[in-house]
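One chain of protein is taken out of this complex; the other chains stay put.
Residue numbering begins at 1 within each chain, and the chains themselves are lettered A and B in the order written.
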Amino acid sequence: MLSPYIPIAIFVVVATGFALFTLVFSGLLHPEKYNKVKLEPYECGIEPLTDARDRYSIRYYLVAMLFVIFDVETVFMFPWAVIFDKLLLFGLIEMLVFIFILVVGYYYAWQKGALEWV
Amino acid sequence: MIPFYVFAFIAVVASLLVIAQRNPIYSVLLLIASFGALSGLYVLLDAPFVAVIQIIVYAGAIMVLFLFVVMLLNAPHEETEYDEQTHPLLRRGPMRFGASLALALGVELCWALARGGESRAFAPGSVDAVAAIGRSLFTTYAFPFEVTSILILVAMLGAVVLARRGPFDSPLILSAPKDERLAQDRPFDSPLILSASKDERLAQDRPFDSPLILSASKDERLAQDRPIDRDGGAPALPGER
Partner (left out) sequence: MSPLLLAQVALTLFVFVMLLSSAAVMVYVERKVAALLQQRLGPYLVGPKGLLQPIADVVKLMFKEELRPRAADALLFTLAPIISATAAFAAFAVVPFGAETTFFGLLDERVRLQVADVNVAVLVIFAIASMSVYGIVLAGWSANSKYSLLGGLRSSAQMISYELSYGLALATVLLVGNSLSLTDLVNRQAGTWLGFIPRWFIFVQPLGFFIYMTAGIAETNRAPFDFPEAEQELVAGYHTEYSSMSFAMFFLAEYINMVTVSAVATDLFLGGWHGPLLPESLGWIWFLIKVAALLFFYVWMRWTLPRYRYDQLMAFGWKVLLPLAVINLLVTAAGVLYFGL
């Protein structure tokens, strides 16, 4: 019995190989005439003065953090949804309690402006 | 057996490289590779659900957070001379710390293996089917599942609190341009003080006749309560440029 995951691995290898091959192949074809200005990052024609990797808004961190939290929540939904036909009312109440507790946190985050972007 | 060794090799080597990197972004990527190999091991153990969850939660969510934090800190290079000369794996302090952790882990592993009788193998079919996992999670372990939501709630509150600067009741001050942010770092937000000239500010230092005093924080009020030193001028407000 062929494990169903082997084709996925093959597919990934083929895709990576294709991408690598295309990049290398095109590397053989195209011209390479570089100079200092050409290799500068695009900044509307003005010479970049600072490193681009500046510190940025902490909001991205906040979004990533909230994403992790809700992602864990979402992952719980999958097994729940698959066997809901056996859990029935018990499962629904269970999930309502679970989500209610999360809604408290969600409400707090909303009220504290964590979901605002401006 | 060969796939096991391939995945185990990737996992171990990638983990070692994680701590042997100078650039934290590379460390994050190698950790993702290590998680991917772990997930492959789970597939070999007939636990595809765990494997996929490993990818979704660890490699997909937590590592995005790590990546954001690393990029946010903007610390791609370690710059001191010592750091430049010494490879991360060869530094004394971290070596000692790591060695003691490794020792603890080794002892723990030996202890766990010695008590081998306690480890129970899963009954066949109990972990491979998502339905089976769901059934035990939502019936036998229903209470721990509900408690998890409290954990998640705490994490959520923690994230929101951590991302704030300054006192709790000030509006979130994250996206404003730099000047505004500097201005908001003070514990009060009266625009008057900031835009006013020095004379006007001196005038406001008189106690109890301006709304400013009431809205200011305790430190400010203390500073303003002091009798005005006419010779030396008013004491500078904290944070004043």
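Please note the rule applied: a residue touches a chain if its C-beta (ideal position, glycine included) is under 8 Å from a C-beta of that chain, and two chains touch if they have at least 3 such contacts.
Remember, it's a predicted structure, so these values are computed and weren't measured experimentally.
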item	value
Selected from B:38, B:59, B:137 or B:152 as touching the chain missing from the view	B:59
Residue among B:6, B:25, B:69 or B:150 that touches the chain left out of view	B:25
Absent-chain interface as seen on chain B, which is shown	23, 25, 29, 32, 48-49, 52-53, 55-56, 59-61, 64, 67-68, 71, 129-130
Chain A residues touching the omitted chain (full complex)	2, 4-8, 10-12, 14-16, 18-20, 22-23, 25-27, 29-34, 36, 38-43, 48, 51-54, 56, 59-60, 63-64, 66-67, 70-71, 74-75, 77-78, 80-85, 88-89, 91-92, 95-96, 99, 106, 110, 115-118
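Simple rule for what comes next: only the chains that are shown with their structure count from here on.
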item	value
Contact footprint of chain A on chain B as seen in their complex	43, 48-49, 53, 56-57, 60-62, 64-65, 68-69, 71-74, 76, 130-131, 133-135, 137-139, 142, 145-146, 148-150, 152-153, 155-157, 159-160, 162-164, 171-172, 174-175
Residue ranges of chain A touching chain B (in the complex, touch as defined)	3, 5, 53-62, 64-69, 71-73, 75-76, 78-80, 82-83, 86-87, 90-91, 94, 97-99, 101-102, 104-106, 108-109, 112-114, 116-118
